[in-house]
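With one protein chain removed, the remaining protein chains of the complex are shown where they sit.
A, B and C label the chains in the order they appear, each numbered from 1.
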Amino acid sequence: MTIEEIEQEIIDEFAMFDNWEDKYQYVIDMGKDLKPMAEELKTDDRLIKGCQSRVWLHSAVKDGRVIYTADSDAIITKGLVALMIRTLSDHDPEEIINAKVDFIDTIGLKSHLSPTRANGLLSMVKQMKLDAMALKIKLSN
Amino acid sequence: MTIEEIEQEIIDEFAMFDNWEDKYQYVIDMGKDLKPMAEELKTDDRLIKGCQSRVWLHSAVKDGRVIYTADSDAIITKGLVALMIRTLSDHDPEEIINAKVDFIDTIGLKSHLSPTRANGLLSMVKQMKLDAMALKIKLSN
Amino acid sequence: MIDVNYIRQQFPILNRKVNGNPLVYFDNGATTQKPKRVIDSIVNYYSELNSNIHRGVHTLSREMTIEYENARIAVQKFINATYAHEIVFTKGTTDSINLVASSFSRAFLKPGDEIIVSEMEHHSNFLPWQNLRDEKGISMKVIPLTKEGELNMEAYKKLLSPKTKLVAIAHVSNSLGLVNPLEEIISEAKKHGAKVLIDGAQAVPHLRVDVQKLGADFYVFSMHKLYGPTGMGVLFAKEELLEAMPPYQYGGGIIKSVTIEKTEWADLPNKFEAGTPNIEGGPATKAALHFVNEVGMGNIAAYEHELLTYCSDQLGMIEEVEVYGNIKNKAGVISFNIKKTHPFDTGTLLDNMGIAVRTGHHCTQPLMRHLGIPGTVRASFAVYNTKEEIDIFINGVKKAVKMLL
Partner (left out) sequence: MIDVNYIRQQFPILNRKVNGNPLVYFDNGATTQKPKRVIDSIVNYYSELNSNIHRGVHTLSREMTIEYENARIAVQKFINATYAHEIVFTKGTTDSINLVASSFSRAFLKPGDEIIVSEMEHHSNFLPWQNLRDEKGISMKVIPLTKEGELNMEAYKKLLSPKTKLVAIAHVSNSLGLVNPLEEIISEAKKHGAKVLIDGAQAVPHLRVDVQKLGADFYVFSMHKLYGPTGMGVLFAKEELLEAMPPYQYGGGIIKSVTIEKTEWADLPNKFEAGTPNIEGGPATKAALHFVNEVGMGNIAAYEHELLTYCSDQLGMIEEVEVYGNIKNKAGVISFNIKKTHPFDTGTLLDNMGIAVRTGHHCTQPLMRHLGIPGTVRASFAVYNTKEEIDIFINGVKKAVKMLL
């Protein structure tokens, strides 16, 4: 599936919920289900500093595709992080770099992407793209 | 005349004017008529610092009564200074210290006595009383 | 006694809905809402009186200068300072403390002198002293806390010595709401000849403060936490200290005369108020204090104590909740977490229910490190809050527990 297709899939999933509780419960559950990140990867250089919850991001390449691993100490953030991984991980760098990633708006969790939301999600998306770019350059050398 | 009587006299004089122009013209003319202060008395230690116009005050005793001499570089201030001298000069210290000096309010030049009026008139009245007090102590020794 | 409905009617923002729910505003420790008279005072200022103050001879300027100086007198009375000129208007608590750090240190401190702060301080009462340490070689000692988060008074007494020049301490802790034992703190400091600065940012909204009775040398707070405007702070300092301290900022209004060679300072408090101040903050400050005085600080304190007790009791009954700083002498603030969750999660869910709380470290990272947590959820109260709102809040916390655990 392309990134866009996955985004649409997520949008469709969220469209089923007609109240914020169910939406957030879904996010929280995704957070709980996220494959734990190895503790030794949770180093300060992998930290994306948001004001409140912390997010660790690790990026690697496998078969020319970027594989992300991430974690957060807040469960809602972790759920959003899981959504991001589901969307962006396992794609080729070019596609990641060009992805719009605006589905968070569409599914009604907009505030979490606002520049002031103290959870570092926006910084995370930025970092994912930067990593993809760096890996792309590495691959082409 | 007592200070109070002089104040009443001034109030009566000003009651004749029914517009601000005539009042101020009267003050200005009093300023122009004020006996000039000897230049050698205009020293910094006799300066009452207001923000804008400068007032010099000199106090002396004659026959147990306080005699004030004063000047200002602004003519309206000088007129008000003249009024003050007419009111307070040539009285005994005790009377000066206890004088209310609120006629300025009554004659409709109130703003000139407000603590913010940048002309030092309020400071001048204070200084006149302080001088009277100092001279009184001097006399009683 | 408080007629909370009558009070609520005075706060326009309380009619607002947030995420479809009536706003429950429990973030008063960050900033309080404003009564209508404060808003009106600003409208009136800009519609009738606006002009620059202190230097103008024209009517607007004169009228407004009097208004502004009346605000100073209102503050003087509010904290019972001896003179109005002991009240310096600043931008806020942070500005006030930075002023003292700069001017007091330049007048009185030399390398090797000591300043005592505590581990519970807000960054605004911590970083300025840390900076003095780093830039001027002043030593900074930190009073450790007990397990519950209270000042360790024995340790404090041991830190004091003739080298101690200043003790800078919060009246009420912003993260936990603990009321510090100022009487003892100040009397111990005086024994060693140290001056005392009290950070009253979280105290003035909840307690009656009398700076003369306290014997504080400096007392600072922000009007925006006291139903007043943002951008307006107070520094109370004893006259003799203000006289001895050099200006903090340099500019228009602080001088009697300037030549290229030297300058002569203006009288207090002008010496410390360089430039055009937050003029609208004057009438707004007066209006805010008018509101507080009308309700009565005693009534506010009693009513808020009721709210706090009720909320603590209810929260205490939720097994999954851990409350911090659980001691008797508290004011205005309750700090907690849902166990094993991050405060951000709780805050986010409550926000969706229209409940505004603060989450995070509350600018007290050293304290959070002491408690071994990344932060807390903080509910803080004002006189317009109600028990019904606390019920909504408690239900919200229960719902968050269900969703998160």
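Basically, a contact is a pair of C-beta atoms (placed from the backbone, for glycine too) under 8 Å apart; a residue touches a chain by one contact, two chains touch by 3 or more.
Note that this is a predicted model, so its numbers are computed, not measured.
One chain is not depicted; across the entire complex it touches A, B, C. Annotation: of C:314, C:335, C:348 or C:385, C:348 touches the absent chain (contact as defined above). Set against the missing chain, the residues B:47, B:74 or B:97 yield one that touches it, B:74. Touch with the chain that is not drawn comes from one residue among C:187, C:212, C:276 or C:293, which is C:276. Touching residues on subunit B toward the chain that is not drawn are 20-21, 24-25, 28, 51-54, 73-77, 118-119. By the touch criterion stated above, the residues of subunit C touching the omitted chain are 12-13, 16, 18-19, 23, 25, 27, 30-31, 33-34, 38-39, 42-43, 46-52, 55-61, 91-95, 97-98, 101, 106, 119, 122-128, 130-131, 135, 142, 222, 224, 229-232, 247, 249-255, 257-260, 263, 274-281, 344, 347-348, 350-351, 355-360, 363, 365-366, 369. Seen across the whole complex, the unshown chain contacts subunit A at 49, 51-52, 111, 114-119.
We take it that only the chains that are shown with their structure count from here on.
Averaged C-alpha coordinates put the centre of subunit B at 46 Å from the centre of subunit C. Subunit B has its Cα centroid 79 Å from the Cα centroid of subunit A. Multi-chain contact residues of subunit C, defined as those touching 2 or more other chains: none present.
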